[in-house]
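Take this structure first; my questions come after.
For this depiction, one protein chain was excluded, whereas all remaining protein chains were kept in their positions.
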Amino acid sequence: MSDLEVITFRPEPAQFAWTFGGAAPVGRVRPPALLELYTEDCFAGRVRGTGDLVSQVCEFPFLNPQTGPFYVEGAEPGDTVAVHFVSIEPARDWAASTTVPLFGALTATHLTALLNEPLPEVVWLWQLDRAARTCRFTARSGEFTVDLPMDPMHGTVGVAPANLEVRSALVPDAFGGNMDTPEMRAGVTCYLGVNVEGALLSLGDGHARQGEGETCGVAVEAAMNTAVVVDLIKGVPCPWPRLESDTHIMSTGSARPLEDAFRIAQHDMVHWVASLCGIDTLDAYQLVTQAVESPLANVCDINYTSVAKMPKRYLRHGADCMEGAHARLRDLAAGYSA
Amino acid sequence: MSDLEVITFRPEPAQFAWTFGGAAPVGRVRPPALLELYTEDCFAGRVRGTGDLVSQVCEFPFLNPQTGPFYVEGAEPGDTVAVHFVSIEPARDWAASTTVPLFGALTATHLTALLNEPLPEVVWLWQLDRAARTCRFTARSGEFTVDLPMDPMHGTVGVAPANLEVRSALVPDAFGGNMDTPEMRAGVTCYLGVNVEGALLSLGDGHARQGEGETCGVAVEAAMNTAVVVDLIKGVPCPWPRLESDTHIMSTGSARPLEDAFRIAQHDMVHWVASLCGIDTLDAYQLVTQAVESPLANVCDINYTSVAKMPKRYLRHGADCMEGAHARLRDLAAGYSA
Amino acid sequence: MSDLEVITFRPEPAQFAWTFGGAAPVGRVRPPALLELYTEDCFAGRVRGTGDLVSQVCEFPFLNPQTGPFYVEGAEPGDTVAVHFVSIEPARDWAASTTVPLFGALTATHLTALLNEPLPEVVWLWQLDRAARTCRFTARSGEFTVDLPMDPMHGTVGVAPANLEVRSALVPDAFGGNMDTPEMRAGVTCYLGVNVEGALLSLGDGHARQGEGETCGVAVEAAMNTAVVVDLIKGVPCPWPRLESDTHIMSTGSARPLEDAFRIAQHDMVHWVASLCGIDTLDAYQLVTQAVESPLANVCDINYTSVAKMPKRYLRHGADCMEGAHARLRDLAAGYSA
Partner (left out) sequence: MSDLEVITFRPEPAQFAWTFGGAAPVGRVRPPALLELYTEDCFAGRVRGTGDLVSQVCEFPFLNPQTGPFYVEGAEPGDTVAVHFVSIEPARDWAASTTVPLFGALTATHLTALLNEPLPEVVWLWQLDRAARTCRFTARSGEFTVDLPMDPMHGTVGVAPANLEVRSALVPDAFGGNMDTPEMRAGVTCYLGVNVEGALLSLGDGHARQGEGETCGVAVEAAMNTAVVVDLIKGVPCPWPRLESDTHIMSTGSARPLEDAFRIAQHDMVHWVASLCGIDTLDAYQLVTQAVESPLANVCDINYTSVAKMPKRYLRHGADCMEGAHARLRDLAAGYSA
């Protein structure tokens, strides 16, 4: 830890980024470096009570504020940025969730355009017990409460897109962005292919926890204090975001329909496993078929996100994923305490 | 156990059913009863070596043989059949998997009709170590082998469809059928809504293990010796198949595109949770969003299958799922030893 | 005409078929033969006023009654049945349409399972002026009426399915069935691949007219007096239904999502054009890309149906489609007058 440059950044409201690409860097990172960041929740902190309806207190397109972007020195197209999540800690003792009109998996939306009346707009405040590591749900109807385990994650992490594009922070795609996978938790390294010089990394959208698929479209949305180690892997491309934990490698795909998101993630995993195990593509297709876990991330955003998750213990012994970045960054962060 | 009627049935080749609906019963069950069944693999046992290509040794539509159907006495439309899986044990020390031309998630198919050349047809034989509970993968290329945990399951379990239909045993739909979910393992109870008198229950398609999504379309296909306890829940409908374990309740949906399979399962879970917790639909929508696991079953069959899986510990204490059938059947089977 | 056997059949209510496959033949046809048929509307004639709600007057699964099936002598798997529509004439001076709960393209359905409230159930009666060839729409609200051209068609025509299946008459698939394409009008020949001995041809679901996509799920539903010439093309398979008019050849595909229905139809057309023009597949891909019309049929049924429609004048001069069946049947029917 002692050698790592530490950058601390708590954005003022005017400093948030609302897009991937198109925003000026808020800082520069000489990799590897440790970033201590504050991220606001997806509502920009405006939903603070059950009367705070998104349609009234939030202003499109100013949703899902991102902390960043950071210019990663030396990053060029064809490289990969590695982001190791050291810690993700809720910054408040509450979090918010809502239904949003024409948004979510179980409702008519702007794209699944139907004649049914929209669902009512309802807000839930969740109580976070950071010592007990629980999130308390309280029903708006009836007398029902239940504690769920806290499992903090970032819904959104990404770099500037390719093809000269600028994308809303609400969108997940090949550049990362709003993937909304619960796998993006502390202890995990996220790999993002670089599309522009400096990569322009940003992140946000903390969730105290989230189910797989983010069914209603909104998780347990929380401001976060987050520490990441950022590094650069030169000359190694990464067409779609990949993740790595101590136990698993993961590929992601973001597309519609959902089977295409699944296909992208599995296709990447098949080729990755073939390479790591030194076997043919069809052999890897067979092995992945029998061994893969396929946790859904979101089935509500502009693109849906599917994850292919492969236990490392099934790979060839000593297989070297992404040049060993995960273990290296984990070790770099070992002494860190927020 | 002592009071349970035990029915043992090992079908002759001519006795297999190839459809749900449309086949004459092979036996009658007075519920509750324990069935000791032999099921052949999806190839009808014809793929026994790497030279046994499905396109050569199998004959359409004689794929995925089912053991059954069994006429469940007293079963009428509006009731639910409960099938508790007591044990699922591979009957041989090997299992087979293959690519099948124009079948699977990562290839052009008869429905995703493309001009690309089909993938090659390749067979893998897996070695099963029933004592060590492992399945050994051996690559056809290179020198790579790896042992995966055995996790036996049934890909196919169902009843006769509604609407006067007869469906191929390769199809999953509201009647159950070829859902191909790894959740259908020993210790789990499957609930199937009854569409015709006697329900006409059958099952097959044993897998020594399978990844989520069954990416290449074929699991580690194995003949099985399986014991189930079958019971009838009168007057309780079940529009889509549900599952229950000691720890989770699960809803399934089977449709295309994959987001519709997801929607069906999540929609059923939301209404189920609302009922079990005594809360409004939107409250249940919120709770499910944050708590649900969403393991994919298959993304390769005529319909894709998605599972919504909810920990019971998050439900109202004492909530009674499907009239307590799971615990009752588990206890009925408690003394059973195959 | 003089040599054609003429079969006249007006089913009694108890004689309708509600499935493709699984119903006993109502008659035998020695091809070529002319069939004079009466078909009831999809409501079995039960919706006769704006107070006749489908949910109250109809009984599932007794929707979409089919006239047939007819056993076509000599028909075997691998052959194709040709059905030339000589005339399709509304049998009454009115027709009915409705919204149906949880059915249609712009509403939550049983498969696109959402939490929104269903749309209201509303019935429209259309006045048919058979002399003027118009259908009069009268709004239930306001004072608006408009006359649309009558363009009678059959929504449903098919044979018994493959793979031992029996399918509801509401389903379109490779066997034909409820394709709901306005292209199925008088003057057109429909080609259906034979899956079982005798083919078991039936048809129904007359529409006085229908827009492309059948958006609300229900067309201008009318009982019909219909004449068809049925013939058999030995040894020529037809994997998906094809149509032919004097000016166009057409391929159909039925699947979900809609792009797969599109792919099936276009894929078949590319191969058909390659064969008819004596060019490579990629050349045909290019020609079809620039020349094809792609009228949607339905985007509401269990499978969606897309049509690929190619002007004959762009094909190689003298190209022989389906052994010249269309011209032969048209000429056979030339002298026919209902």
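Chains: A, B and C, in written order; residue numbering restarts at 1 for each.
Criterion: a contact is a pair of C-beta atoms (placed from the backbone, for glycine too) under 8 Å apart; a residue touches a chain by one contact, two chains touch by 3 or more.
Keep in mind that this is a model prediction, so the values were computed, not measured.
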Quiz prompt | Given C:G27, C:G49, C:G278 or C:G324, the one touching the chain that is not displayed | solution = C:G278
Quiz item: From the list C:L4, C:V86, C:C135 or C:I302, which touches the chain that is not on show?
Solution: C:C135
Quiz item: For the chain left off this view, which of C:L115, C:L128, C:V288 or C:I302 is in contact with it?
Solution: C:V288
Practice problem: Check each of C:I7, C:L53, C:V122 or C:V196 against the chain that is not shown and name the one that touches it. | Solution: C:V122
Quiz item: In the complete assembly, which of C:T39, C:T80, C:N178 or C:Q210 touches the absent chain?
Solution: C:Q210
Quiz prompt | For subunit B, residues in touch with the removed chain | solution = 106-108, 112-119, 257
Quiz prompt | Residues of subunit A (touch criterion as defined above) contacting the omitted chain | solution = 18-19, 21-22, 60-61, 110-115, 162-168, 170, 253, 255-257, 260, 263-264, 266-268, 270, 281-282, 285
Practice problem: State which residues belonging to subunit C touch the missing partner chain. | Solution: 97, 99, 105-106, 119-120, 122, 124, 126, 135, 137, 139-142, 144, 146, 148, 209-220, 256-259, 262-263, 266-267, 270, 277-280, 282-283, 285-296, 299, 304, 306, 314-316
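Throughout what follows, only the chains that are shown with their structure count from here on.
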Quiz item: Rounded to the nearest 5 degrees, what is the angle of the rotation that puts subunit A onto subunit B, matching CA atoms?
Solution: 180
Quiz prompt | Shared interface numbering between subunit C and subunit B [over half = same, under half = different] | solution = same
Quiz item: Once you find the CA centre of subunit A and the CA centre of subunit C, what distance in Å lies between them?
Solution: 48
Quiz item: Which subunit B residues reach two or more other chains?
Solution: 256-257, 263, 266-267, 270, 282, 285
